[in-house]
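Here is chain A:
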Amino acid sequence: MNPLLICTGLTMRFGGLTALDNLYLEAREGEVLGLVGPNGSGKTTLFNVLTGIYRPSAGKITFAGENITSGTPQEIHRRGIARTFQRSRLCLDLSVFDNIMIGNHTALRLDFFHNILRRRAFCRDYELWRDKAAEMLRALNPSLVSRMFRPVGDLSMIDRRRVENSRALVRRPRHPRLHDPSAGMTHDETRQLMDEITASRMGGDRLTVILIEHEMEVIRRSTSHCVVLNFGRKLCEGDYAGVVADPRVQEAYLGKELE
Partner candidate 1 sequence: MNRLFRKSLYACCLALLIGLSGAWLQPAEARTSFKVGYIGPLTGGNSSIGLGARNAAELAIMEHNINPEAKYYFELVSLDDECKPNIGVQAATKMAADKNILGAVTHYCSAVALGTVDVYHRFGLPVIVYGAVHPDITYAHNYPEVLRIIGTLINQNQVSSKFMLSQGYKRFAVISDTTDYGKSHKEFFTKYISEGGGEILAEFGVTADQQDFTVELTKIKSLNPEVVYFAGLYPQGVRVRAQMEKLGVNAQFQGVSGVKSDAFITGLGPELAEGCLSFLEGSPLEKLPKGEEFMRAYTARGFKNAPDTMAPFAYVAMTQILEAVEKVGPDRKKIARNLRAIQGEDTLIGKVSYDDHGQNSEPYVSKYVVQDGKWLVWEDSDYASGKRSLKK
Partner candidate 2 sequence: MSRAAAIFSGPLGCILPAFLLLAWSGFFLTAEDQTSILLSLLSLAGFLLAAVRLGWVNILREAIAVQERLWDACLITIMLALMILFREDHYNLFLLGTIMAYATAVLGLNVQLGYAGVLNFSCASFFGVGGYTAALLLSGTDLPPLLALPLGGAVAALTGCVLLLPVLRTSGHYAALVTMAFALLFRVFLDVSEWFGGPQGIPVAPLTIAGLDFSQGILWGDAEFSFYLKYDLLLLLVLCLAYSITRRLERSWIGLALDAVRSDEVASACFGIHIRRWKITAFTLGNFLSGLAGALYAMMLAYISPANFTFADSLLFLSILLLGGIGNIQGVLVATVLVVIVPEKFQVIQEYRYLIYSALVLLMIVFRPVGLLPRKPRAYTGSPA
C-alpha cells in the first residue's frame, strides 16, 4: 500500500507558540489512521493545516503525489479531501438535506441560467439529489429521511453527527478526516456511529480516513494504525496495542510519575 498523503517537516507557528513541530506523517491508501494525543498536542491544528485553513509555516504536504501545501480549502476539497469538525459545524438553521448538499457542493450545477431560468431542468436535477440523499440517510437512520427538510438544529446529537458524517462522505472523497466523531455522545451511540462509518468504508470504496478521537475504545476498534502527537511532535506510532503500551504515551497522558 503506497502512502496517499505525506507530510514532511510540517511546522505551524502562532506567534511564539509552535503548534506543529517538524512533523512527518503518512497515511496509506485505504487505511484508517487514528490520531491521538493529549489536549493541545496539535491534532486540530494538523487538520486545519491539511485542509488549507491554515498555511503551514514550513514543510510540505503531498496528496496522491501532488503538492497541496499552499492550496485554499476549496482547491484541497476538490482533490477529494473532506472533513468534519471538532465542534459540530453544521448549519443549524438549514435543513438536513441542505447540509448534506453543502458537502455535495462541487457536484452541483451553479450557473445562473440553470438555477434561475430553467426551473424544470433544475427540479429534475434536484429530485435526483434528493433521492440520493434519502438513500444515504436511510442507511444511517431511516427516521432521518422523513425529517430531511427539518432544520438540523431540531435533531439529537447523534443524528447531527450522522448528518455531519454524511456531509463529509456524500462526495465519496478519497480521504475523509473525521474529528471527534463521538464528541457529546454516549458509548452506545458512539459504537453505533463507528459501525456506520466502518460500514460506509467497507461499502466497496477504498477510503482513507484520519480519525481524531478521545475515546480509546473507538480507536481500538476502528483503526489499523495510530499516531500519537504531543507538543506538536510525533511521539510514536504503530498499532493500537503497541502504542498504548508505550511508556512515553502513558507519560504524555498521565504525566511523569514522581520519583
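The candidates were selected such that all candidates are chains of the complex that A comes from, given by their letters.
Basically, a contact is a pair of C-beta atoms (placed from the backbone, for glycine too) under 8 Å apart; a residue touches a chain by one contact, two chains touch by 3 or more; residues count from 1.
Because the structure is predicted, anything quoted here is derived from the model rather than measured.
Which member of 1 or 2 touches chain A in this complex comes down to candidate 2. Against candidate 2, in their complex, chain A makes its touches with residues 51-53, 72-74, 77-78, 82-83, 85, 89-95, 98, 101-103, 105-106, 108-110, 112, 115-116, 119, 122-123, 126, 130, 148-151, 167, 171.
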